[in-house]
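This report concerns only the one structure given below.
As you look at this complex, bear in mind that one protein chain is not there, while each of the others sits in place.
Letters A and B mark the chains in the order given here, with residues in each chain numbered from 1 onward.
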Amino acid sequence: MSEAFFTIQDLWVRYVTDHETVYAVNGLSLSLKRGQTLGLVGETGAGKTTTALSIMRLLPPRVSRVDQGNILFNGVSLMDLSEEEMRRVRGEKIAMIYQDPMTSLNPVMTVGDQVQEVLELHKKQSRRALYKRVDELFAMVGIPPDRKKEYPHQFSGGMKQRIVIAMALACEPELLIADEPTTALDVTIQAQVLQMIAKLKDELDTSMLLITHDLGVVAQTCDMVAIMYAGKIIESGTVHDIFHNKDHHPYTEGLFGSIPKLTVESRRLSPIEGLMPDPTNLPDGCAFAGRCPACMPICMAQEPDYCQRASHAIKCHLFTGENRGEAV
Amino acid sequence: MTSKTANWEFSEELFEEYKKKSQIAEVWRRLKKSKTAMLGLFVLTTIILLALFADLIRNYQSMAIEQNIMNRLQSPNSTHWFGTDAQGRDLFARVIHGARISLLLGFSCTAISVFVGLILGSVAGYFGGKIDGVIMRILDSIMSIPAILLSLAIVAVLGQSIPNLIIAMTVAYVPGFARIVRASVLTVIGNEYIEAAKASGLGTFRIISKYVLPNAFGPIIVEITMSVASVIKAVAGLSFIGLGIIPPTPEWGAMLSESREFMRYNPYLVLYPGLAIVLTSLSLNLLGDGLRDALDPRLKD
Partner (left out) sequence: MHKYVLKRLILMVPIILGVIFIVFTITSLTPGDPGRMMLGMTASQEAVDKLNEELGFNDPYVVRFAKYLGNIVRGDFGKSYKNNQPVFDEIFARFPTTLKLALASITVTILIGIPLGVLAAVRQYSKLDMISTVSALFIAAVPSFWLALVCILAFSLHLGWFPPNGIGSIAHYVMPTFTLSVVYAASILRMTRTTMLESIRQDYVRTARGKGATPAQVIWRHALKNALLPVVTSMGMSFGGLLGGAVVIEQVFGMPGLGTLLINAIKMKDIPQVMAITIFLATLFCTIMLLVDILYAFIDPRIKARYTS
């Protein structure tokens, strides 16, 4: 139970076009235990979606290159599967909820057919059982089953995302990847949808990789947290590690500084200065060095290793080597 | 106050000018990257040059028009590059002089169609309501008559001559351009900056020419290249069935029609005029395709 059933080891992904090469994921590793939820946190452009699509092996063909790394799922390397074997993993063992429900549903198919399609692809069953299961799924995500004959354009954004969720959970996958499932939705229904995902995930005993840039969401729903910056995990640990430990990567500190705290009286938010480094031209050394308030000479020259303390890992020179202890 | 406004307008115009220039440069830069578009441009330029200097290359009267029965049906050789036809006329001379007529008709019909289409389309789109309704119904009616039938009917009624042919073609090609213009007017018209321009008292004509037409520029330029090719083919078709350009004027379609009975033993007679049509319209299509991609690079990877 406590063994990690899903791991990513040292994943490197580039996008190569005529004009430039974008280094999207640069040596990312993470692991997930059965039944747990891992929050993958980072800014836009940190490589979160690329990571998700790498797991599904749905990266855009031709332009994307997976240079290195391995993705192990139940001890099997997803990278080594044939396209046909991978096809049977998608939707059945690993399913994904996408960022934008407005565009992720096929506009010319009824929503019922789209949910039904997943079942048809992976679960052989009688017509009757099939229809019954589709109705159940609709009821499960809170949509009246008689609306299954309608088309996506007849639903609101939140409703569409519920349909996408129904589709993702149809085969009760072992791993659910939710890629910023609420970003495109109204603030008022974000919490609703998120709670529903968390609840269903528990009911179905599914593990989840939740991609988000919202630390509040992480605190509510996740067991583990990995913070991603410029294609790397720069800090990871349990929710307790991230939210309650004293030591943090300066970037994490920055992230916390940029959300309002109810407990602390503060006049204004302190957003992180500067921008993420250009992914076509990453700096030597630590990628965050240019924005880091605690930047040291070594940060510019050498990439830090992880400093591991129990479940908590931080990739920063402040906590490694001779600098250890200087940290505040 | 007055000087201030004038000043503001001046700089804005300058900015617009600059933007336009850099846009054209950008489109040209992308167009240059497309080998096929450049090939099309090269072939088209060659054909245009041949047509322009046709008189210097081969004399119109003595080579392309006057019959010379002694020389009839000669296969291609060093004096008659494309051979001679049943009347003993030099086929090369007739093909390059034919290019003149085809290009002239192609470009003039398209130019007039664009002009009329611009007026009708912008009026329909800008004023909307009844005016739009009437114009669009008429254009729809025209479009529901297959183009070649319409041209046929017009030529049949007005009589066969180059001006009448131009009228016949223009009527058939106006609706396409008018629709493009109207569509771009409609996409632009709801925007706030048009409201602002109206509020600031800018005249209708200026609003259309300054804000609306630049938006239609891309699709129109693509449509122009395609329409020139299409007119050339249509004229050839009409002439081929004897309702376009009348022989002995050297027109490619008419030449093909004249050659039919001799083609079995002189296939070059149908080869060269046909290839002339194909090359001309191919070069225009290649250019048009390249322009479309250059204007809208989204489709490329």
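The rule is simple: a residue touches a chain if its C-beta (ideal position, glycine included) is under 8 Å from a C-beta of that chain, and two chains touch if they have at least 3 such contacts.
Fair warning: this is a prediction, and the values are worked out from it, not measured in the lab.
The shown chains contacted by the absent chain are A, B, with contact judged over the whole complex. When the omitted chain is restored, the residue from B:Pro146, B:Pro163, B:Gly203 or B:Pro247 that touches it is B:Pro146.
The residue from B:Cys109, B:Ile154 or B:Ile194 that touches the chain not shown here is B:Ile154.
Hidden from this view is one chain, which touches subunit A at 56, 58, 62, 83, 87-92, 95-96, 98, 100, 103-110, 117-118, 121-122, 151, 153-154, 164, 167.
Within the complete assembly, residues 36, 137-138, 140-142, 144-150, 152-154, 156-159, 229, 233, 236-237, 240-243, 253, 256, 260, 263-264, 267, 270, 274, 277-279, 281-282, 285-286, 289, 299, 301 of subunit B touch the chain that is not shown.
Definition applied: only the chains that are shown with their structure count from here on.
A straight line joining the Cα centres of subunit A and subunit B is 53 Å long.
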